[in-house]
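Structure first, commentary second.
Here the complex is missing one protein chain, while the rest keep their positions.
Take a look at chain A:
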Amino acid sequence: MQKLSQFLFTQDHATERETVKTEIKNERPTLEHTLDQFQNCFDLVQRTYPECQIHIVYLTFLAGADQIMREIILPFSDAGEEEAAKILKRSQYTLVTDSKECIKGILGGKAAIFFQEQTYLVDISEPVGRTISQSETESVISGPHDGFVENISQNIGVLRKKIKSSHLKIIRFEVGEIAKTEVVLAYIDRIANQGLVDELARRIENIEFDAITDSNMLVQLIEENPNSIFPQFMTTERPDSIISKLIGGRIIGFVDGSPAAFCCPNNFFDFFSSADDYYQRWLLGSALRVLRFIGFLITIGFTGFYVSVTTFHYEMIPHTMLLNLTESRAKVPFPPLLEALLMETTSELLREAGARLPTKIGQTIGIVGGIVIGQAAVQAGFTSNILIIAVATSAIASFVIPSYIMSASIRLIRFGLIILAGVLGNLGLIMGIGLVIIHLAGIRNLGTSYLTPLAPMNFSDLLDTFIRGPFWGLRKRPSIVKTENQSTNKMRK
């Protein structure tokens, strides 16, 4: 079965997976049945050409004026019945025998042509959506600046253009009980593990959900631990990072209407690497990666550490700093725990407000929040100025994590750690971090551990995890993809 499906799908890109399924064939499509299905759809257009006895049905807002002119009006307006039969033999007019398929075609932007008991479909859809532009959420300084767009066929086109190999296989699905969103999976044959591809395909086919509008939504439906706060399937808008994942043996996917592609399996550390790392010299790339891990520790723990130190562990503070800290704390009426929670909430409010506002007003938020509130809060004796430093540092540190979804998850952990630190001090902090690690170790991602290559330890993977190893050192594909084709730069073992 596996071989068969592989054979079928790799033969022809246009062959759809649905055809393999044994479906009960509907009756042959008729004009009456079709019109009946589209009752109360004011955008449905029905044209009749009495001379050649054809009826044409399409959805007007999906159609482009040029395409209608080219495929329908020009050929059929003057044609007689015989001529019409000839015209319909042209390759763009495809015969359909299934009324369900006919309706699907109309919904997909095609026009149905009813002629002498036969039904043909012709594509008259106008491509909608923006052209390829820079990704807003993931930008790099050097490296390609293009990002994926909402249109899935454009995205697949980008992929095909960048990987000129017939080993790049693309499978198509339709997901969403009502919306029927197009979803594709892509992988490199002989590098990706076929078992994982089949498993992922099975999960996507089993999705029961009304409408899927983004890949970040889809991945939550196919992940193994939907209740974890950590994202498991990585999503990115950058073609270059998706391609490196693909070459590394991972499976990637697009959702129509979403500029983000998803890929899997991933480990926790993948979310900390950026495409930038590979464009820099390896030593610099490694330093940046280490910096991001430091940023991770700061962002989850720094405010918590402030709380625990000021509440319990005054011994840990250097003496000179202790005096400054005492002085700035002396005016604050709240215990450190409450103080920190207040300021962290304010900082989250600012961030959320900034995200909701257009860019021009968003900057004002930064000024109002950062300068006015920060300064005034200290002067009013609302918080100590060292806490402001802690909150600001952990906010800044959270931005160095390249994946927005991951950085948002990590922010939530911070609040838990602050409460634990305020209640139990450093003991609580360590307990909290321990719980996070236990949870991370428990997550599985397409059957592999989320903490690979740390647990289970894998030395060759480590070279591209905490540091970005030099290219001459990256000889093996990551172990989590379970590829049979481990060494890089080769198609076969």
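General observations
Assume a residue touches a chain if its C-beta (ideal position, glycine included) is under 8 Å from a C-beta of that chain, and two chains touch if they have at least 3 such contacts; residues count from 1.
Keep this in mind: contacts and distances are computed from a predicted model.
Between the listed names "Sarcosine oxidase subunit beta", "L-lactate dehydrogenase complex protein LldF", "Ger(X)C family spore germination protein" or "Translesion error-prone DNA polymerase V autoproteolytic subunit", the UniProt record for the complex's undisplayed chain reads "Ger(X)C family spore germination protein".
Between the chain not shown and the residues A:G195, A:P226, A:P335 or A:G362, the one that touches is A:P335.
Within the set A:S244, A:N324 or A:T346, the residue that contacts the chain not displayed is A:N324.
Screening A:Q53, A:S244 or A:T311 against the full complex identifies A:T311 as the residue touching the chain left out. Within the whole complex, the absent chain has one touching residue among A:L221, A:A392 or A:V423, and that is A:V423.
In the full complex, chain A contacts the hidden chain through residues 310-315, 319-320, 322-327, 329-330, 332, 335-336, 420, 423-425, 428, 431.
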